[in-house]
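Encoded as structure tokens, here's the structure I'll be asking about.
For this depiction, one protein chain was excluded, whereas all remaining protein chains were kept in their positions.
For chain A:
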């Protein structure tokens, strides 16, 4: 059975008369890199603030590591590392001093973890340089170092690539993958940069206006975004045989509802139509389907807006 690191049930957050989150049921399995996609103001940060205990839900429950959060929040938090909104740092302290404060707070024995973590995020050569003189990218890295200092099992990152240059974004992505691969770290990342999130995450949740619209794996997302001809005929099995024999199509699938998804002949829709009708099949539907990631996201959000 899959072990869930985080599950929420009907999680709702209301400010006065407005819902920041409404009935959110998020499910994150151990070892996943979960990408939370949403526009600015969609409720991503609110959700992360509830999970990390910075804010309190109006209703609903949060289960972290299989435990009911509000009863074991402190215990659960010891196993979590997080950056919410922007890295929280002491501007007049150096990187290692910032980590030392956090090490003391968490009661982590020994100081070797500080140099190790700084090396992990590429900030080992900064000496006594004060954080107020850091670039935004360096602050993001230091924020990540603080989150990683206690060797957490679950890492929560809110817009972690903000302020990073292209190389920094790549390094951040590689670091997340490395931690996930080598330490089995479960990661929850929120972002509105779809392409970057797509390269990083292994599953996704789309959030819009405080509602979690959909959860899916990368495979499912690829499937939804992959270009194909959607064919609906009166005899699906015969249709499949015709495609195989007469078009030599080898990349298609018959869906449970009888629809055929054909991934070849995308530019030759007339040939497909002609061959099927020539064999006496009644063509009920034939269209080119599939989206880019951005289009799929826009469409999903658009559907939700008009619902």
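We adopt the following convention: a contact is a pair of C-beta atoms (placed from the backbone, for glycine too) under 8 Å apart; a residue touches a chain by one contact, two chains touch by 3 or more; residues count from 1.
Here is the rule we go by: contacts and distances are computed from a predicted model.
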**Message:** Tell me the UniProt protein name of the chain this structure doesn't show, selecting from "Monovalent cation/H(+) antiporter subunit G", "Integral membrane protein", "Electron transfer flavoprotein small subunit" or "ABC transporter permease".
**Reply:** "ABC transporter permease"
**Asked** Of the listed residues A:105, A:133, A:278 or A:295, which contacts the missing chain in the full complex?
**Response** A:105
**Complete:** Contacts from chain A to the absent chain lie at residues 49, 52-56, 74-80, 82, 84-86, 88-93, 97, 100-102, 104-107, 146
